[in-house]
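One protein chain is absent from this view; the other protein chains keep their places.
Here the chain labels run A and B in written order, and each chain numbers its own residues starting at 1.
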Amino acid sequence: MLTTVEIIILLPLFGAIVSGVFGHWLKKSSGYVATACVGAAWLLGLKTLVDVMGGVGVDENVYTWVSAGSFTASVGFLVDPLSAIMLVTVTTVSFFVHVYSFGYMHHDAGFARFFAYLNLFVFSMLVLILANNYLLMFVGWEGVGVCSYLLIGFWYERKSASDAGKKAFIVNRIGDFGFLIGIFTMFGYLGTVQFSEVVAKAGGGALPASAATGIALLLFLGACGKSAQFPLYVWLPDAMEGPTPVSALIHAATMVTAGVYVVARSNVLYTLSPTAGAVVAWVGVFTALLAASIALVNTDIKRVLAYSTVSQLGYMFIGVGVGAYTAGIFHLFTHAFFKGLMFLAAGSVMHAMSNELDMRKYGGLLSKMKVTGYTFIIGTIAIAGIPPLSGFWSKDLILAGAYHSHVPGHAALWALGVVGAVMTSFYMFRLILMTFFGQPRDAHLYDHAHESPPSMTVPLLVLAVGAIFVGGVTGYPLEHGWINHFLDPVLGSPDHGSGGAGLSPSVLIGISVAAGLGGFVLALVMHRSGRLGADSRQPIHKVLWNKWYVDEAYDVSIVRPIHRLSMALWTIFDTIVVDGIANGLGYTVKGISWVSGRFQTGRTPTYAMWMLFGTIAMIYAVTLP
Amino acid sequence: MFEIDWNILLPSLVVAGLVLVVLCVDIIRPDNKGGVSGYLSLLGVGVAIWVSLSLWGRSPTHGLGGMLFLDNYALFFNLIILAGTGLTIFVSTGFLEREEGGRSEYYLLILAATLGMMLMAAGADLIVIFLGIELMSIALYILVGFFRRRTDSNEGSMKYLLLGAFATGFLLYGIALVYGSTGTTNLREIELAVAQGRVYTHPMLLGGVALLIVGFAFKVSAVPFHMWAPDVYQGAPTAITGFMSAGPKAAAFAAFFRVMVASLGDLSGDWSGAIWMLAALTMTVGNLGALSQRNIKRMLAYSSVAHAGYVLVALVAANERGIAGGVFYLLAYAFMNIGAFAVIVALGRKGDENLEISGYAGVGFRHPGIGLAMTLFMVSLAGLPPTAGFFGKFQIFSAAVEAGYIWLTVIGVLNSLVSVYFYLGVVVSMYMRQPVGQAHAVSMTPFARVALLTASLGTLYIGLAPTSLLQMARQTVSALL
Partner (left out) sequence: MAVATSHYLILSAILFSIGVAGVLTRRNAIVIFMCIELMLNAVNLAFVAFARHLGQADGQVFVFFVMAVAAAEVAVGLAIIIAVFRNRETVDVAEVNLLKW
């Protein structure tokens, strides 16, 4: 008899097979099968969470994959608070994205294929988060990678889409390399890859600190690839070439958070190695700021959201890097709701605007798309960290954790985090103001705009409810909420290295709320000034003129330098350096391949000559030590 | 006075008898187009597999004047070789009729090559190994050029012949030097001579070892002795390409491992550095070469070079897990690679073999079964979990880490990550490219279907439940260490 966990995992696989193999005949009904499978998995996931809350965990080996001498690899599942939270996050967002896709993909020729890939993705993701050992986790890890690759390039007729798929693929290879070597090294030192045994052995001192650092950093390299952290983040913005539901599900809510999950799951290693933890935190904060600064100037609605995702993932890594694992996972949890929501809302906007992505052509859409607009605003308030919406609770927990940790430069880490929060709030409200407020800038598109069908708006509403409440319900009171009580037993409570010295908690909260509001005000002021600038030529508006002067000062002293800096960062750093490296790597390898092919001249004497060289080298290598 | 343990000879004897029977059938019925011979061959291969399995697990012996071993190691390789032969015969039936009108000596040659391979795996004396190699190679030279009216088939055959004979020269010179310095060609006596220091001149022995490595490296297509492989694989009839990549490669590794580890293991300090280089180069050049290929046979040829590199890593590690991993990997490789070639055969048509990877566009939807099978083989070749390929690589690489060869492991893992690109390229082509032109009906004979199904199930089984086979692979190791 199958256990609940097995059923949860097998349901999407079943859906994938049915819609993949029989999609040709099932046509649209394959979507129903796929959605029903994920829906059932969602309900069972909720039941599992309730079970875990009641203290019922699972750590079972279902099937011994291999056992040879000292080596055992099994297919086994672990359900503890951490994986239960992940399970609920993944299945919830997946289910609503499936529902949404009905409307979004309705006219697409690849309808069944889309649902097959989507279900296959959910299956792989569930394997990743429910595995009880690193090897099976790697199975899921590769599975989600392949699905992501297939889905980014879903519209393969578009060259940009297949290029983006390729780029994601190449960059992720680098991460996977680190991940694999990390697993090999771990197995070399500990003789096991099962989570419970790794915790027992590593915690018991079987792992020297240097090895722990090595393994932790190698795993983090894998995490950087999958979770789009510096310097491997470049693939994620390009991944927006995929259909929007895919961006929402894979490239915002679930797959990209796998890296955070891995670090949290390996918390014992990062606790053993403060160096690795510090690296994680600093890479996280650097990525958060870098991506946020790029988002300040971008005008492509999906790319702004993509950079925002990269930036928010940076926050999660700050959390798990400083030892506040609960905070990191909590942010992962809340982020899935509001970022999933915003991507779906963006998809709804695109749907209305004939797939136009440029925000400069939007404007004033709120009156035409009430549900989309208001839910988008809810998501924005949530991500800006304004209480009592979800983002506030988790972001604040991360910032507090960073402030109180022992990581070198923890106060700077916190301060940079706050700066990032201002930027986050600014670019998100900028997006909202440009899209939904002001005058329509493209009358033709505006006239054709319409609200999306219910299959698309209902998921928006549900996720909006999540974006409003999940944070407060689970996170209140801060640092002592339900989520802390639930996750701390597995992840350990963050150690307050500086012993609560420095600013008091309420001041910290005040500062981060101020950061969120500050970004909003800045965006609003600039928005207004854009209109007032035209009026200001009339001398009557003397006061307004002065106000404009203030805005201009703002503009010159803060906004423009930041604007220029982020423009510069975007062009120099992102498109030239990082893209250059990523694409360059692909071209270099292909180039070497081509050059090495030239040796293969087709002439037998050439081959014989190489054999002779080889022989001489061989004699030299063997006889002369 | 002269007791012969017939069991030692039994598996080879079955195949040798089969060769004679098929030969007689061909003489009696020269115009049977290979039909009867094909069935007979299959039957005989089945019997040989059964014999090999029934001899499994006995205590290792050797006999016939110290010429042959009977141990689990040889028997396991017999299984790999016979599985490869059997699958190839299944694939060949329809293929021969389609391409050139079957001629019955085809099966005779395949069986002769098989006999050679089995002698290589069981050989206890350099003479036997040499004869096995030549028996196999000469049969393969002819098989590669079997489509004698096709220029590519001819050309591949001639290149293989000239370079193969050239390599044989080095191998023989190596045997001569080893013989000169140890006074024997018997593997166990060489081991004793080296262990007891009864070596006339040490540098000459090492020179001999180096030349032996060259000879074997050619047969397993290790870089820089690999250059024949892409041309020959591309030129050979497709079914034969699949055949060559499985059995002959496994057999060459069988002899290579046995000679290096069992007889010359005490000299491993001298040769492991050289093999290290060979392994690193082979993996890298193989994968890089495959990356820019558009012809699927040529891509798989480079891929087979790369896979030889992975198995060489096992030889560098030369510990229990490594050798077991290498042996296991060769078994897995036989199934997945012949499976891939069975797909290539199935997708070709008379007069148009359809070998460009871009020509596979849309196959995934036009022929779901074939597409799914090919995806399985490609994913397994790429070594993605949870397939046979991943598991074999995992064994080999963790053995290398265990033996302290971290950098070699790093090179190996990097390579296998690069390789994912071109293997998945085939899958992407099948599922994500717009097909051009008319869909062609695929006509597979029932035999070809059986081959494809067996290869798929074998690959799946080895990947999902490797325990029992891995256990068997581990039982072979005691013959060497």
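The rule is simple: a contact is a pair of C-beta atoms (placed from the backbone, for glycine too) under 8 Å apart; a residue touches a chain by one contact, two chains touch by 3 or more.
Since the structure is predicted, the reported quantities are computational estimates derived from the model, not experimental observations.
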item	value
Touching the absent chain when the full complex is considered, from B:59, B:151, B:196 or B:434	B:151
From B:127, B:372, B:406 or B:464, residue that would touch the chain that is not displayed	B:127
Chain not shown: contacting residue from B:39, B:56 or B:173	B:173
Chain not shown, touching residues in subunit A	597-598, 600-605, 608-609, 612
Footprint left on subunit B by the chain that the document does not show	127, 130-131, 134, 138, 141-142, 145, 148-152, 154-159, 161-162, 165-166, 168-169, 172-173, 175-177, 179-180, 183-185, 230-231, 234-235
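Heads up, the rule we're going with is that only the chains that are shown with their structure count from here on.
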item	value
Approximate Å spacing (C-alpha centroids) for the pair subunit A, subunit B	44
Interfacial residue positions of subunit A with respect to subunit B in the complex	21, 24, 64-69, 71, 135, 138-139, 142, 146, 149-150, 153, 156-157, 162, 169-170, 173, 176-177, 180-181, 184-185, 187-188, 589-590, 592-594, 596-597, 599-600, 602, 604, 606-608, 610-611, 613-615, 617-619, 621-623, 625
Subunit A contact footprint on subunit B (complex, rising order)	158-159, 162-163, 166-167, 170, 203, 206-207, 209-211, 213-214, 217-218, 223-225, 227-228, 230-231, 269-271, 273-274, 277-278, 285, 288-292, 320-321, 324, 365, 368, 384-386, 391, 394-395, 397-398, 401-402, 409-410, 413-414, 417-418, 420-421, 424, 428, 431-434, 464-467, 470-471, 474
